[in-house]
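Showing chain A:
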Amino acid sequence: MKLTRHGLHSEMIEKIERISGEEISKCYQCGKCSAGCPVAQEMGTLPHRVVRHLQLGQDERAFEAEAVWFCTSCHTCESRCPKGFDLSRVMEALRAVLLRRGEAPVRPEDLPAELFAAAPQQAIVSCYRKYVS
Partner candidate 1 sequence: MRKIGVFVCHCGLNIAGTVDVKRVAERCAEIPGVVHSEDYSYMCSDPGQNLIAEAIEEKDLEGIVVAACSPTMHEPTFRAAAEAAGLNPYQVQMANIREQCSWVHPDDEEEATRKAEGIVGAAVEKVRRDEPLVPHEIPITKKAMVVGGGITGMQAALDIADAGYPVILVEREATIGGRMAQLSETFPTLDCASCILTPKMAEVGRHPLIELMAYSEVEEVSGSVGNFRVRVRQKPTYVDWDACMGCMQCQQQCPSEVESEFERGLGTKKAIGVDFPQAIPNRPKIDPEHCAHLRGDFCWLCSRSCPVDAIDYEQEERIVEEEVGAIVLSTGYDMLPQEVLGEYGYGKYPDVIDSMAFERMKSSSGPTGGEIRRPSDGEIPKEVVFIQCAGSRDPDKGQSYCSKICCMYTAKHATLYHHSVPDGQAYIFYTDVRAGGKGYEEFVQRTVEEDNALYLRGRVSRVYPEGDKILVKGVDTLSDENVEIHADLVVLATAVTPRTDAREMARIFNVGTDEHGFLNEAHIKLRPVETTTPGVYVAGAVRGPRDISDAAAEASGAASKVAMLLSREEMETDPLIAEVDEGDCSGCLWCVAACPFDAIEEKYLTRRVGDREVSRRVVEVNVGVCQGCGACTVACRDGAMNLKGYKDEQILAEVESICLIAGSQQ
Partner candidate 2 sequence: MSDSWQPTIVAFACQWCTYAGADLAGTSRIPYPPSVRVIKVPCSARVDPSFVIRAFQRGADGVLVSGCHPGDCHYMEGNYLTRRRFSLAKPFMSYLGLEPGRVRVEWISAAEGQRFAEIVREMTGDIRALGPNRKMRERL
C-alpha cells in the first residue's frame, strides 16, 4: 500500500466525510465499536477496520467490505464510542455512495415475494430504504 498526501485526502474521502458528517480522523482505532457490534462476526471486515481503510485513503477497500451492508444501523457502536464518533453514519454514507453509483448488492425487484408477504410494513419500508434510497 502506497500512501500519499493526495490519496489520504481524496475527493472520495471528503465526500464520505460530508455525507456522514463525521471526521474520519477522529476515530483512534480502539475497536470498541467492533467489540460491541451485534453482527461483527458476520462482517468479515470489522467496523473499525472499515474506518481504518478510510483513514488510509483506501476507500475502495471500505466499499468492498461486506460490513457496509451487514451494518444494521443499531447505533451500538456510536452510543459507546469513546470519541463520540458516529460509525453508523459512516456506514450509511458508504451505502449511500454505492447506491448512488448503482452498486446495490441486491435489487429489490429480485427479492422473493414470500418475504414481503410475511414481513411487516416497517420491514419492507426499511428494506427499500437500505437498498434503494
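Here is how the candidates were picked: all candidates are chains of the complex that A comes from, given by their letters.
Methods note: contacts are C-beta pairs under 8 Å (C-beta built on N, C-alpha and C of every residue); 3 or more make two chains touch, one makes a residue touch a chain; residues count from 1.
Values in this document were obtained by computation on a predicted structure and should not be read as measured data.
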Touching candidate - 1 or 2 - for chain A as found in this complex: 1
Quick check on the complex: what are the chain A residues that touch candidate 1? 1-5, 8, 23, 25-26, 28-29, 49, 52-53, 55-56, 58
